[in-house]
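The complex is shown incomplete by one protein chain, all other protein chains being positioned as in the whole.
Naming follows writing order (A and B), and every chain is counted from residue 1.
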Amino acid sequence: MVTFFKNKNNMFFLIFVGILLLFNIYNISFNTPMVPDQHWAQKIFYVHVPSAWVGFLSYFVVMIAGLMFFVKRNDYWDNVGLAAAEIGTIFISLVLITGPIWATPIWGKPWIWEPRLTTTLILFLIYIGYFMVRSFGGHIERVKRYAASIGIIAFLDVPIIFLSVQFWAPEIQSHPQVEMAKQPAGILIPFLISLCIFTLVYILMLRYRIYVIQIKDKLIKNV
Amino acid sequence: MFLILLKKELFIEFRSREVVLSMLIFGLSIILAFAFTSNVSKVIVSNYAPGMFWIMILFVSVLGVHRTFSYEKNFDAFSMLISAPIDRGIIYLSKWISGTIFLTLMQLVIIVPFFKFLLLDLPSNFILFISTMILVNLAIMSVAILVSGIVMRANLSEVLVPILFFPLVSPVIIAATKISSGVLAETAYQLWQFWLLIIISIIVIFALAGYTLFDFITEE
Partner (left out) sequence: MLSVTGLSKSFNHRKILDNLSFQLKFGETAVFMGNNGAGKTTLLRIIARIMTPDKGEIIFENINILTSQPSSRKNILYIGHAPAMYASLSALENLKFALEIRKNKLAESKIIYQLEHFGLLEQANDPISFFSQGMLQRLKLTYAELSNWNLLLLDEPFSGLDKEGEEQMDLALSNWQKKGKSICLVLHNIVKAKIYGHKTFNLLDGKIYQS
């Protein structure tokens, strides 16, 4: 069995993404302007927002994989869904960790019921349930169907959760960097670069994880 | 076919009364807990009453929904339903509507104790309170029935239902509290109409999802 990174293209992709990540850290640290009243704390923005983007993208992939699983009834799509759910939850956790780190110096308290952060937290809780179903749900073939349907309804719920949280407490609207388009180019361009690099990292992680899950599946089946 | 299934749900409940009764008793004990923890101070309670009401309903509906699926598992009755030559989405619809009816019945009984035990005045616009309540019940049940349908055969299903249900239903909690607060405070309809839209969109999305997904998830 050829391992994932023995493949030349994958190896090249890994090195490429690794270099880009190093460049990203350098770029964020030294090439972006300091925001006067936030100082270094603002730098976490370049990690926080791309993580959120990747997390939501990944949960979107879970939904698509769930739909494909129901249409095709093919284990491949279950593997994709599981991989995307795992990686999505990693990035969503990163959002929930970096959020309070950023918020503490800016707002003076670690948690504010800001709509995006609240939506992320709710989605995180749904996915904790998703993994509980995966592990305690019963025999594997049945759990696959449960997981696919939870993935679908979780993402369908996102826009409504977001809307309701946004209008729930309208006085809390103080996300430091809401209006992306209004950012000066000095911040916007490194941010977009970071967003692209995070997306590439995500693609690499997802492909690798799907590969590992497939091998695991094969091993269990052959025992 | 929908009516036959709905009639069956209502008839089983009429026979045993277990869903509505257990929800009712549980609801009363939650009211008791609210009374003890709030010192029944009118200042605290009147602001928080709509929230308390919907928290109670949320807990109670988990219990009720669990019951409606456990009598299907008893004697393997559910296999008669899914092996019958009917569209399984209709099973979802019948359970959704019957669940809403049970929840509404329970609420109609519990409204007076709820307000009186917490030393509050009854809603002045009773009809409006009830009709918005029924709409919210439809939304709560559309999510609850779908979630318990998904995990009904899972081990630990009684644990998994609330864990999945509560975060999924959070828009409904927010909207229900806002609507009830608006109705109780007699504010203008324009101030809370947005929340009705949230409730209606939840109903539409989850009813459609439930109707289509039930075919896949009800299999053994």
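Quick note on the criterion: a contact is a pair of C-beta atoms (placed from the backbone, for glycine too) under 8 Å apart; a residue touches a chain by one contact, two chains touch by 3 or more.
Note that the structure is predicted; figures quoted are calculated from it, not measured.
Note that of B:26, B:48 or B:71, the residue touching the chain absent from this view is B:71.
Only one of the listed residues, B:121, B:186 or B:219, touches the absent chain: B:219. Within chain B, the residues in touch with the undisplayed chain are 1, 4-5, 8, 11-12, 15-16, 71, 74-77, 79-88, 219-220. Although one chain is not shown, part of chain A still touches it, namely residues 73, 139-141, 220-221, 223.
Here is the rule we go by: only the chains that are shown with their structure count from here on.
Chain A makes touch with chain B in their complex at residues 70, 122-123, 125-126, 128-130, 132-133, 136-138, 142-143, 145-146, 148-150, 152-154, 156-157, 160-161, 163-165, 167-168.
Chain B meets chain A in the complex at residues 146-147, 150-151, 153-156, 159-160, 163-164, 166-168, 170-171, 174-175, 178, 194-195, 198, 201-202, 205-206, 209, 213, 216-217, 219-220.
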